[in-house]
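Only one protein chain is missing; all other protein chains are in place.
Chain lettering (A and B) follows the sequence in which the chains are written, and residue indices restart at 1 in each chain.
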């Protein structure tokens, strides 16, 4: 981790971020750290007023917060309505990414007919096949593979052992964590006789600008046409995107979620972890799927959904609450049956096996 | 994507497929495309009569369909009882796979004592360890690894960064998508003292002919003996197969499914996505597990199963329907209790907490 050599003042940071200072802006800031790790000279940050006493008690030199707190904590404050965005920028400020020397390293395999921008970096053990095009300042780490005719935009970052198969298109500033696979064959087979015949998968994958994909995730190429991940969308680790899916812009999908082929997901959606979406469905814009949701029907309406099969959140919360009380409900029904029997001796239970659970 | 240079007639295609033509077989076909993407000169296809009007309205030159439709759509038809299989063949016909020049490329690491057939292709960055054997026309892409004494048959295709560890056996025409791992150690540890002692995993993995495995999936080697995937079986992406599992022939397992160690799965099974099967179970032939099924008991009988713990499909559908109506059932029971109380003032509910949910 590279760290900054010189120490800015709190006011320097405020200027950098478009934030304001409450208290002494001349204090020098060494780095940024969470409360429990903050040392003298560090800027720390709070995500809610309830953490302010802890921040006040820490040795931190100053505190990043979203608004002037009701009570003064005797430390200078850096105030900005979006402290998370500030945090993102400050971490980058104090730990600037290392810039690699441009060029194709000895030990990289760039085939004849591939075009690599002179400011790009291709490490040993990276493969760039014929017809591929690598944009300016894009970095291909060791063990990455860019297939025939795939086109990568500018400022992309492919971590070690990423695979982008042939004919795919990546926009600018696309980040692929280690082990990501783009353009693997979709799961398409035609039943014939007693076995299956492979349906060749000859489409591609398009990742628009600012897409980031987590370690070990795989996005299958389309059988014909394009599997697409929209601008600014982020996938976490071990996510599975089936062939011909289209995911919209600025959508976030957490770890180990998956969607089967030909499903469409809108813009500004958010999936929790281990969500599953069946194939050939349409999920609208601004749909949030809570962790482990299992979607088996279209969800055209914005909102929060949960459960498997998924339902609107409020509804599923009621289902879950009732489920967790089921044994008591069974007892109540048994009790009702006995009471009714006392009132009406001719009453017999409907289901001879019903009283056992 | 390689595309065909010459344009066959519809009759040429019918001859190629053993299909019949309805209408003018002399029309020239440029390529194959789904309805929404079909242009002039393309052959399109329908998976059901309800899509025929859309096919008729498209600019496509002809339509692939399973039988002569009741209404003429004024386009030549290509008729075959298995249009999916035709689709598979036609995609391959119009987009023939690129044939790589045979040979071991400079930058490939083939150890002394490995045998590579002269028609095989070993790309730079691929490793073939001592004692390994690579069959005719098999292709090892960059970053693939074939461990000591592993044997790969003919016409196998290992996409970039596939790992086949030592002592494994692949039949013919096995396809491993990028990042697949074959022969990783199984999860076997003996409790000893306060920790765990590793049980060395010295068995292997056998993949029979025509197996295909999706991106990022892993098949663990047996502790002793063999983990086996039967002929023609297909695994999707990010599937986990534990040590000593035996999966039968012509079985398909969709994305993110997994099975724990020593489980046996029969022939002609089909698993939906995100299915889980516990260890040491036996699943019979022709068992279908719907998406997200969680299997905790043997399933000897053919049929469709769903739910976690899984149950016969019809049963689980009733369970799910009742679950989604649970809050209403709770209300009905509460209402019954009140009604009974009115009939019999001495009635008291069984469960003092039961009325709260």
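Here is the rule we go by: a residue touches a chain if its C-beta (ideal position, glycine included) is under 8 Å from a C-beta of that chain, and two chains touch if they have at least 3 such contacts.
Predicted model, so just to flag it, every value in this text is computed and none were measured.
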Selected from B:119, B:184 or B:288 as touching the chain missing from the view: B:184
Hidden-chain contact residue, picked from the options B:34, B:76 or B:125: B:125
Candidate in contact with the missing chain, chosen from A:20, A:67, A:82 or A:99: A:82
Of B:199, B:270 or B:313, the residue in touch with the unshown chain: B:199
Residues from chain B at the interface with the omitted partner, ascending: 109, 125, 127, 143, 145, 148-149, 161, 163, 165-167, 179, 181, 184-185, 187, 189-192, 194-200, 202-204, 216-218, 220, 223-225, 238, 240, 242, 256, 258, 260, 274, 276, 278, 294, 296, 308-309, 311, 318-319, 321-323, 325-326, 328-329, 331-336, 339-340, 342-343
Where the missing chain touches chain A, by residue: 1, 32-34, 37, 82, 84-85, 87-89, 91-92, 95, 97-98, 107, 123-125, 141-143, 159-161, 175, 177-179, 210, 212, 214-216, 231-232, 234, 236-238, 249-250, 252, 254-256, 268, 273-274, 291-292, 320, 323-324, 326-327, 329-330, 333, 336-337, 340, 343-344, 347, 349-351, 353-354, 356-357
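Rule of thumb we're sticking to: only the chains that are shown with their structure count from here on.
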Centre distance in Å when chain A and chain B are each reduced to the mean of their C-alpha atoms: 25
